[in-house]
Each structure stands twice: as structure tokens, then as C-alpha cells.
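Here is the structure we will look at, set down as C-alpha cells.
As you look at this complex, bear in mind that one protein chain is not there, while each of the others sits in place.
Chain IDs A, B, C, D and E follow the sequence of writing; residue 1 opens each chain.
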Amino acid sequence: MSLTVYRKAHFNAAHRLYRKDWDDSRNEQVFGKCSNPNYHGHNYELEVGVTGSVDPETGFLIDMELLKKLIREEVEEALDHKNLNVEVPEFANLNPTMENIARVIWDKLRKHLDDKFELSVKLYETPRNFVLYTG
Amino acid sequence: MSLTVYRKAHFNAAHRLYRKDWDDSRNEQVFGKCSNPNYHGHNYELEVGVTGSVDPETGFLIDMELLKKLIREEVEEALDHKNLNVEVPEFANLNPTMENIARVIWDKLRKHLDDKFELSVKLYETPRNFVLYTG
Amino acid sequence: MSLTVYRKAHFNAAHRLYRKDWDDSRNEQVFGKCSNPNYHGHNYELEVGVTGSVDPETGFLIDMELLKKLIREEVEEALDHKNLNVEVPEFANLNPTMENIARVIWDKLRKHLDDKFELSVKLYETPRNFVLYTG
Amino acid sequence: MSLTVYRKAHFNAAHRLYRKDWDDSRNEQVFGKCSNPNYHGHNYELEVGVTGSVDPETGFLIDMELLKKLIREEVEEALDHKNLNVEVPEFANLNPTMENIARVIWDKLRKHLDDKFELSVKLYETPRNFVLYTG
Amino acid sequence: MSLTVYRKAHFNAAHRLYRKDWDDSRNEQVFGKCSNPNYHGHNYELEVGVTGSVDPETGFLIDMELLKKLIREEVEEALDHKNLNVEVPEFANLNPTMENIARVIWDKLRKHLDDKFELSVKLYETPRNFVLYTG
Partner (left out) sequence: MSLTVYRKAHFNAAHRLYRKDWDDSRNEQVFGKCSNPNYHGHNYELEVGVTGSVDPETGFLIDMELLKKLIREEVEEALDHKNLNVEVPEFANLNPTMENIARVIWDKLRKHLDDKFELSVKLYETPRNFVLYTG
């Protein structure tokens, strides 16, 4: 038996793809226009999934109000309207690709969830490019 | 090898979250505004998935017209434009959370599907809150 | 020159279509399953449009944070998770069709907007049925 | 640990469901209006998923520009604005059901992807009917 | 005061863009791959708008069940799963561009609507290309 509840959220941010230890020319060769030194940005759409079993007393897997609050505090307040490269400590030395952003979000949420739950993070960087990370 | 076909459907309904054996104050404490005694409601969006193998003669996993008809008869006719708490027997003593609604739909469909198929039910209560149940 | 800004919002509610001065049989004849005495419900999606000219100082037609706050206070807090027939005074003697709900929302917002603005309200009752009211 | 990146694409095409070795009457009995000898058509929406691990140097699972180019060359150029039955060799003797189209797309992409990756293909034939194939 | 109700519908069909009185080379020059002699196809999404005033007795501008039935009979049954060029009389000598399809649908619906209503037809040929016709 498998049951998962999902909550969608949203944040927008600026970023650029690059490695500090590469020069601009190599960054541009590998990351193309995504490496623009002046940054570009996205509306990131997030789907957080929590897998577990239903509490027979409430009929809830998890209280969605608590999940919504957790996502707001851990993800939206940390990333919304931010420059990921400059202002978010997790990306000080980590390239903010959608793969790495999904992993950072997963790590931030995981530590606040009971061990009985499994966690998945789906992150849309654009309507056509997205990533799913399940830990 | 894994192949799944999906069919979307829709119904709208009123409900409230509550337990008959709790008083109003405890219901409100646990379920908040979702426990409004006068009910509220949703447009529920449903995605039914059937996993199996392709019939080499037809190229179908299952005839989608049959699946559409099954969903209409078992789910839409039973739940559409209904008050889930008052009019749907499965919720007479079961809190109609999205988790429980998904499980009830899964049970209703499962008994009409050949054993060779696996079944999944994804149910959107709102565009931001949804649940996946795979039995 | 015409410029309009739009803000989307969301609420869910229960309702039934009926007239108090008609008996149940006539209500059902005219309103069908939408007249279910036990109510049904919807996720209402709302698009509020404000037409005017851009303030050359800010580049804003209207501060979207103020518009968002106005919609939250006047519409979402008044209608979300409510039974429209029972709990919303505007529908005490008004049939809560999507046409009438759109007009009530328009009236509630209009009185808080500067006369220099025009107002439109688009309301989705389901993904397939919606209404536009421009006053 | 599991990470999957997804890329959406689009093509539109005509098709009919039928078997050459069946007469028209049997084709219509099994495939209904989808067997119309004059064809009908769809906007097919495609989601290609690639599962693997992140390259620690780039932060990419796979370069999305390469994946986009692969989908364009192998799928869009082969299927877009085509009559699947008449013009696409893979369906010369294969009924172009959504199940079979998904399998053909999977086969076309699989041979160009490194063995270290897993591949999934989700194909929407209409907004309400879709299929997921994972090989 | 302006009020419009909308109803969405769907049909899928095959077509090609061409003029019988042009040779293939000129058709291809003007219409490109859309002129493929073997046809291609689309999922057409339709939004029908009816403008008028609310009946104070019912709170309806028009009974949406009647509008839904009219669209099904006049549009969906006439166009769904059809080859527009070959099987739909209106296109015997009319190029089935999205502009012309919208006008044909408008004409088909207009004659069944009371003169007191205005009519608009929005037709999506693909998620990125669409047309609005208001008569």
C-alpha cells in the first residue's frame, strides 16, 4: 500500500550557472546563455510529495497546513525573490542547476519531517524543464 | 517493462472534515475551517492509471472507452454534485479527507478491473493539494 | 491606449442553486443536480482585472500587493470555505449562480477602488464553465 | 538516491487506428470512430524523463540542450505534421495507438542515450488520455 | 453593464491547408508542412462565449446545460474525429485554417442562439496558436 500527498508552492529567483574555479570562457562553453554574468531568472514551481500511511484517527497522512507552513518557512522564505548565487548560502560553492536546487530543497525539508515519511521534490525551472528528486 | 495508461475525470462535491464522535470544538481544532458545519466544496480532478501490458492484437493496454465508462459509472455518477458526508454511503463513518476519498475511489474501481492490471488513483482536491494512492 | 493588470485568486465553497419561493420540484426542474438540497461545491478561480494608466513615477498601474490584499480581505476571507447560501449575506435572497457570484465580487471590490480605474471580474466555477463581468 | 530530469516537447499528427488484416467492419467495431478511414489527429504532448546521477563537475544529470536536440531530431522531425500510418515507417505494420507511439518514441531515444541512464516517455494523446512507458 | 458566460469544449480532427485550384508546389510554398497531402491533425480546444444579461428569475444568462448540448450537437458531433477537408461540407471549398474553422463554428452556433445574445468563439489549434472570432 502506498499513499503520497502533494503540495505545490512557488518562488521566483535570479541565478546564473557557473563555477568559480572556471574562467568565463569555459563557463560559457559549458553553460551557454545560462552563464550570463548579469544573471537571468525563473518562476520556480515546486511539488513536494510526502509518502506514508493514513492516521486512522484523522484521515490525514500529514496535516497539509503544517506541510504548507514548512514549505513556506524552509523554501519560500529562503529562496523567493533572491539571487541564488549571491544570497543563498547553500549555493555559495554549488552551481544552482535545477538538479542541485531540488537537492538543496529536499535536504532542507527532510530534516523537519518525521522519519516515518518518505519525501520527493519535483521542481519546474520552466514549464518545459523540470526535475524529480527522491533522496 | 512497464506501461501505464491514464484517464482524467472530474466531479464536484461538498464536504466537511469531521468525526461524529468528536465535539465541534475538537473538530475545529484539528480540521480548522475545513470542518465548517455548513460544508464547503471542491472541483475534484481525478487521474486513473492502469498498468499492464499491451494486447499485441489491438495495441491497447485497455480499451479507453471502457475505462472512461467505468469511471463515469463508478465515480462520477456516485460522487458528482453530491454532499460526500450526507449522501455517499462510504463516508457515513469515514472522514472525507482527500486521502480517504482516493482510497474509496480506488476500491470502487479495483473490483471491476481484471487482476492482471495494477491501479493507481491521483486526486486533486485543489490545484495545490493532491494525493496519489496505488493500493 | 488601454492597459489592464490582472491578479488571480482562489476560494472554494459549497452552494446550491435554488429559489426559496419555489418548491423543490420546480427548483430541480430548472436547476437540475445543481439544486441538490445537501449542497455541492467548487474550487472557484478568480481573475480580477484593473484598467487604467501607468503611474510614470513607479511604472505601476496599481500596486499589485494592495490589489492582492484587497482581494484577500474582500473576497477570499468572505467566501473561502463557506456555504454561500447559508453563510454569505449577499446570497440570503440571491441565487448563487456563477453570474451572480461574479456580480457580488465586482460590487465588493468596486467600492474600494479609485474611480479612475475600470474593473473586470472573471470567475471559473469549473475548468469548463466561467463568466466575465465588467460592470 | 534517485534523480530524474524531464523535458517537454510537442508534435501534431494525423492517424487512424486499424489493422490491415482486418476488414473495415471489424476495425470499426474494435476501434470505433478512431478508425475513421479518412484519419483524425492530435496535438501530442511529450514528457521525456532521464534518470541518473548528477555530474559533480557541472551539476547536470544531462545537458538539457543535448536532450532537447535529441528529442527534436529523433521525435519532432520524424513525427510532426505527419500522417503516422502513411508516412512513419515504424507504423507501416503497427497500429499507432498511444501505447505503441510511446514505445516507438522510447526505442528511438534509447539507442542514443548512454547506458548509465534510464529513460521514461509520457505521451498525452489528448488532455484526458495519456500513457507512461518506462521500457 | 456586460456579462459573458463561457463554455469550453474539445474535438480532434485531421486537416491539411491547401487550395484545390493551386498545384502542390504553390500549396507547399504558401502553407509549408501544414499542406502535407497525407494530412496532420490537432486537438482543438474551443471556448464559446455568450454575452447578454442575467435573467433575474433564474440568475442565469443562459442555461449552461443547453449551451453544452448545443455545442455538442453543432460542433463536436460535426467535427470530432473527422477529416475536415474530406468529411465536413463547410470545408469542401474553404481552406480549414484556424481562422476559417472559428468562423464556421460561429455560424453554426449563431443560428441557434436568440438574437438578444452576442457570440464569441475562441479556438486553440495548438497550445501556442489560437484565434478569437466575434462575428
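One rule holds for everything that comes next: a contact is a pair of C-beta atoms (placed from the backbone, for glycine too) under 8 Å apart; a residue touches a chain by one contact, two chains touch by 3 or more.
Here the structure is a predicted model, which is why all the values come from computation and not from measurement.
Touching the chain that is not shown, out of A:Arg7, A:His42, A:Lys108 or A:Lys122: A:His42 (per the contact rule at the top).
Residue C:Arg7 is the one among C:Arg7, C:Arg72, C:Arg110 or C:Arg128 that touches the chain missing from this view.
In the full complex, chain E contacts the hidden chain through residues 17, 19, 30-32, 94-100, 102-103, 127-135.
For chain A, the residues touching the chain absent from view are 10, 12-15, 33-34, 36, 38-43, 45, 80-83, 86-87, 126-127.
Within the entire complex, the positions of chain C that touch the omitted partner chain are 1-9, 49, 54, 57-61, 64-65.
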